[in-house]
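The complex appears here minus one protein chain, its other protein chains still in place.
Moving on to subunit A:
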């Protein structure tokens, strides 16, 4: 690699699309793990949503059954890099809802597991909830989503391939 190409690829416009790829694949992994952990127990997923006590049980069941599939679909979109900005927007929205839910459970003094990656529901006696780390983790994921929302053009993506065909 010559000195000129090296310096060009090390500039912000050169690095950014690759950072975007990392963010995209990282966020994709989050959604695929989160969805995959819950998809085998849709009833349990509904109960985990219900444990937040923010909606009627019947509604929580619908959300709980739908959510793992939405998460997996989001993960697939992000892995291939299709409609990255839209996927990042929906990701940000979901993460904000999750953060709000966990915060409100914390504020109301509920003693639940967030159910983010399966399980969920009330904690056994002697276990204490870990709301702060759960929220911090979700904020980390939100940073990835925000990066892609602002800079959706990433390397190794279908979006980029579509762009090059016109």
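Some points to look at:
Convention: a contact is a pair of C-beta atoms (placed from the backbone, for glycine too) under 8 Å apart; a residue touches a chain by one contact, two chains touch by 3 or more; residues count from 1.
FYI, contacts and distances are computed from a predicted model.
Here one chain is missing from view; checked against "Thioredoxin domain-containing protein", "Alpha-E domain-containing protein", "ABC transporter ATP-binding protein" or "Ferredoxin reductase", UniProt names that protein "Thioredoxin domain-containing protein".
Among A:87, A:114 or A:144, only A:87 touches the chain that is left out of the view.
When the omitted chain is restored, the residue from A:77, A:99, A:114 or A:148 that touches it is A:77.
Shown as candidates are A:50, A:92 or A:154; the residue that touches the absent chain is A:50.
Although one chain is not shown, part of subunit A still touches it, namely residues 39-44, 46-47, 50-51, 53, 57, 61-62, 65-70, 72-74, 77, 82-83, 85-87, 90, 112, 118-119, 121-125, 159, 162-163, 166.
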